[in-house]
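All protein chains but one are shown in place.
Labels A and B are assigned to the chains in the order they are written; within every chain, residues are numbered from 1.
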Amino acid sequence: MLSAEGLRHAFGEGRGQVVALDGVSFDLTSGQALAIFGPNGAGKTTLLKVLAGLIRPQVGSVHVTGGRRAIGWIGHQSHLYEHLTVRENLLFWAALYGVAAARRGPRAAEVLGRLGMAHRADQPVWSLSRGLAQRAAIAKALIHDPSVLLLDEPFTGLDLAAAAELRALLGELRGGGAAGGGRVLVLATHNVDEGVELATDVAFQRRGRFVHFAPRGGRGPAEIAEAYRRAVFDG
Amino acid sequence: MGELLVQAWTVARKDLVLEFRTRTALISAVVFTALVLTVFNFGRDPTAVPTIDLAPTILWVTFTFAAMLALNRAFQLELENQALEGLLVSPLSRTSLYWGKLIANLVFVAVVEGVGLPLFVLFFDVPVGRVLVPLIGVIALATLGFVAVGTLFSALVIRTRFAELLLVVILLPFLVPPLIGAVQVTARLLGGRPLSESVGYLKLLAAYDIVFVSLASFLFRFTVDE
Partner (left out) sequence: MSLAHKGRWITLVALVCVAAVYVRALAFTPVERLQGPAQKIFYLHVPAALWTEAAMILVGLAGTFYLFLKDPRLDRFAEASAEVGTVFATIVLTTGPIWGKPIWGTWWTWDARLTSTLFLFFLYVGYLLVRGAVRDPGLRARYAAVLGICGMCLVPFIHLSVFLFRTLHPQPIILKPSAPSLPSSMLATWLFSLTAFTLLYVGFVTQRYALSLARDAQRGGSPEAGPV
């Protein structure tokens, strides 16, 4: 469903050059959620941008089944037009993602309902509180029912309750396990606690490389945090 | 092809809804146009030079300034709303994005010109009655050229330093040929000359439009991605 091969990418030139990706490869199928932990500057955002097709890697390739239409992105930028209502935003993005005209309204209502925002549908985005705006951004990412979700530090700015809600939602979306099917999630964060429970696979990124990449197995947050600390901060 | 236009229209429509809803950019551009026309009036001596000689220049300098102001808004809008990344992640083709922005820009500039032209006629007492239709035609032809190149460049400058200033500097040389054509044809129209005398310049305008609309549309994909 999503595969990356030999990704290398650097910014700048000469002595000031920053190597953001230095040989990253992996394959993911539906029902898998890869949590990438790494400090700031490790190249997590660059990796996600390459997976999304925002950046063409200097070396290597990415393949996503279904192309751009299958990708939902939740990142630092809201992708919402402040002076349009929540619903208008969703309808706009749905149109761009090729959702059939007749389906757009019902789909928007469905997504908003799932996120508990149905009563805010006709409010302009500028009038929403931060938490609600973030939920609206998630709605936008889900409007076209993507089979791949790319999340760049999605828990930033969320309080505990909201973060737990988001985790539950993402777990649902990921699906998989015994039931089969489900989506692919790739989640990048610098906070181990946030993403560990969701993950089926775990990677530690440091200076553009994966210094650890393995299924989560039965490991809990404490174990993973310890392994992360050792891999990334020591040596 | 149909898909391209549909998606372009989706983008254009969104832009226009936003512009008409917030109105700030539009009103600013219209007021700016009126101000420039006013300044021109105080900057000349009506007894020394007959208005009709300067009129085409006044009109076109005003329209050029207004168009350059308007061009910044296209991608500024996306940056302000943190939406450009969203557009680039989506399946929207870069060419559709270009055409969407081009259409929105053209409508925006057309509104500004639609207010500017009557003001111009009013302030400078210019007889456009009989030549209104061909005049509008020339305005449309020249504006298309300006805005086609301007839309491409406005995307190019977003990741540079001093974007608005750079846009003006790189765009101005490209505005010269359509400007020359537009001023010459306008002068001949206002002077009551038959349209046949302007054929050379009209061909220049048309050729410019064809070349630069296609070129800008094609090159856009190389400017907007990271």
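Note that in this section a residue touches a chain if its C-beta (ideal position, glycine included) is under 8 Å from a C-beta of that chain, and two chains touch if they have at least 3 such contacts.
Just so it is clear, the model here is predicted, and its values are computed rather than measured.
Asks: Could you list, sorted by label, every displayed chain in contact with the chain left out?
Replies: Missing chain, whole complex, touching shown chains: A, B.
Asks: Out of B:135, B:149 or B:187, point to the residue that touches the absent chain in the complete complex.
Replies: Missing-chain contact among the listed residues: B:149.
Asks: With the full complex in mind, choose from B:59, B:106 or B:204 the residue touching the hidden chain.
Replies: Answer from the full complex: B:204 touches the omitted chain.
Asks: Check the options A:19, A:118, A:211 or A:227 and report the residue that touches the missing chain.
Replies: Once the missing chain is taken into account, the touching residue is A:19.
Asks: Name, in rising order, the residues on chain A that touch the hidden chain in the full complex.
Replies: 8-15, 17, 19, 21-22, 58-59
Asks: Please identify, in ascending order, the residues of chain B that touch the omitted chain?
Replies: On the chain B side, contact with the omitted chain comes from 149, 152-153, 156-157, 159-162, 166, 169-170, 172-174, 176-177, 180-181, 184, 200-201, 204, 207-208, 211-212, 215-216, 219, 222-223, 226.
FYI, only the chains that are shown with their structure count from here on.
Asks: Of all residues in chain B, which touch chain A in the complex?
Replies: That would be residues 7, 10-11, 14, 17-18, 21-22, 80-83, 85-92, 225-226 of chain B.
Asks: Given the complex with chain B, which residues does chain A contribute to the contact?
Replies: Touch list, chain A to chain B: 49, 52-56, 67-69, 71, 73, 75, 77-84, 88, 92-93, 95-98, 140.
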